[in-house]
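Yeah, one chain of the complex is gone here, protein chain that is, but the others are all in their spots.
After this line comes chain A, so read on.
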Amino acid sequence: MARYILRRLAFLLVSLALASVVLFVLLRLLPGDPANALTSVGAAPEQIAAARHSIGSDRPLPEQFAHWIGQLASGDLGTSFISSLPVGPEVGARLRVTVPLTLAAFVLAVLIAVPAGFLAAYKRRTWYGALLNGVSQLGIAVPVFWLGMVLIAVFALNGGWLPAGGFPQDGWAEPAEAMRSLVLPVATIALVMSASLIRYVRSATLDVLGSDYLRTARALGSSFGRAMWRHGLRNAAVPVISILGIELASTLLGAVVVESVYALPGLGSLLATGIAQHDYPVIQGVLFVSTLAVLLIGFAADILQRIIDPRLRGRLSGGAR
């Protein structure tokens, strides 16, 4: 296992290096000169050249890349072209909205999806089993931003129980207000996420229910609950954890849309502004931090799977199936 962790760690580092090269190159393909954002329309060529020089975009690409990696190595995400503020603290501030939003939605989605998915499989011949399955079919077809709009209309505009959007100016210094403003966004993400999770949990449970080992355990005199607890849970968890990792990562990054619906000052809105202003250090910083998070989540999911299922340990990445 220790050997596996080392190999997987090396894979993580290589992926991170690869991802940062891709990120850097992809960004340089964006049309538009960031120096334009710094100078007024019709600026003299010397002014543009000076602006380019000041942000370093006149230097050769490999040199710019080396400079960026050097900064990263010392924990510096660079300085925004537009606001001249360091990117690191800004990303940190935005994470205080995006991380609680993602984690709360994730936990809520798991709490909904695991029992619901199990019931949808175990009670699939009853009306509520079929209903659960139908609701999850409906759920995966609902666009997350539209669900957000509907929830705002019902709970904020009509009911007036919760804020329609925004985040308190002082952030978590006003914990009650901050939490109130996250209730609807968390519910929005969790509902959409649990719809697809239910299908995976249901499918994994069906596999377990039809398995020979469960039948054997029952034949040897285990109660159903004990057989499920000892054998079923562990087997069903393996594919589900792999999906959970992907879902958590995509929620973190996909929060862009939900943050836009609810006007939340999170990582997503920082990225959107960065893209609109060609603010390379901001885009690079946000994408680097989120890529790192995605890779770490994948790392954790792979390790967790191999603790649960030793049969997977020969394989570098990914889970069952």
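Throughout what follows, a contact is a pair of C-beta atoms (placed from the backbone, for glycine too) under 8 Å apart; a residue touches a chain by one contact, two chains touch by 3 or more; residues count from 1.
Throughout what follows, contacts and distances are computed from a predicted model.
K.L.:
Just to verify: the chain that's not displayed, which of "Pimeloyl-CoA dehydrogenase large subunit", "CoA-transferase subunit beta", "ABC transporter permease" or "GntR family transcriptional regulator" does UniProt list as its protein name?
P.N.:
The record for the missing subunit names the protein "ABC transporter permease".
K.L.:
Taking the entire complex into account, which one of A:13, A:26 or A:131 touches the absent chain?
P.N.:
Of the listed residues, the one touching the omitted chain is A:26.
K.L.:
With the missing chain put back, one of A:78, A:281 or A:298 would touch it. Which one?
P.N.:
A:298
K.L.:
Looking at the whole complex, which of A:162, A:206, A:233 or A:308 touches the chain that is not displayed?
P.N.:
A:206
K.L.:
Just the residue numbers, please: which parts of chain A touch the chain that's not shown?
P.N.:
11, 15, 18-19, 26-27, 29-31, 137-138, 140-146, 149-150, 152-153, 157-158, 199, 202-203, 206-207, 246, 249-250, 253-254, 256-257, 260-261, 271-272, 275-276, 287, 290-291, 294-295, 298, 316-318
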